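A single protein chain has been omitted from the complex, and every remaining protein chain is retained in its original position.
Showing chain A:
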Amino acid sequence: MSAAGARIGVITFPGSLDDGDARRAVRRAGASDVGLWHGDADLHGVDAVIVPGGFSYGDYLRCGAIAKFAPVMTEVVRAAGQGMPVLGVCNGFQVLCEAGLLPGVLTRNSGLHYVCRDQWLRVDNNTSTWTTRYEPGAELLIPIKHGEGRYVAEDPVLDRLEGDGRVLFRYVDGNPNGSRRDIAGITDERGRVAGLMPHPEHAVDPLTGPTDDGLGMFLSALDTLVAA
């Protein structure tokens, strides 16, 4: 498959906000972007899926708790089970946790305020589908913007995540939300499904973001798809 032949879907829920940004990032990485509608139980043959940031369905119950019941999510869960790469950013990370694709939950920031700022992250894992382009230990500057981004899980779950090398990114130079063990992003057992609170799609062009450090995530997935 050529890079442009790779089709990456981006879901739009009512209340999705960063779907346009995610699609722009996909194009910038050289792949084709495909819009997926929440009510449509069809992935339209895409090779990977991004669940973008926003406030799906208003997030009035609990972040991501309604979105997991969307018809499109049933298909995403099925496809992920068959090894399709899936990335959840911010609200998308919350949706993937609610849908059971990733362990843990995201709770209210320890500082209680919504935080929008440029955040340093350290790459802990560069073997997942979404992180192969990074050097281990590399530091990235990527925006965060959330009110409920504190990653929480039981100690045994955290121990297992760390033991299996499934922590993708950790916050450095200050933990912005009280996440346990400074965890900013994780992956599933196979390294195909990834979720993180920071927004790589907002760091693909230094004109509109602090850096282009986020582009590596989209390029990493594209490498896998092209090689397949």
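Throughout what follows, a residue touches a chain if its C-beta (ideal position, glycine included) is under 8 Å from a C-beta of that chain, and two chains touch if they have at least 3 such contacts; residues count from 1.
Here is the rule we use: contacts and distances are computed from a predicted model.
Of the names listed as "Ribose transport system permease protein", "NAD-reducing hydrogenase HoxS subunit alpha", "Phosphoribosylformylglycinamidine synthase subunit PurL" or "Acyl carrier protein", the one that matches the UniProt record for the absent chain is "Phosphoribosylformylglycinamidine synthase subunit PurL". Only one of A:Ala4, A:Ala41 or A:Cys116 touches the absent chain when the whole complex is considered: A:Cys116.
Mapped onto chain A, the interface with the missing chain covers residues 14-15, 17-18, 20-21, 24, 54-55, 57-60, 113-117, 143, 145, 147, 199, 201-202, 207-209.
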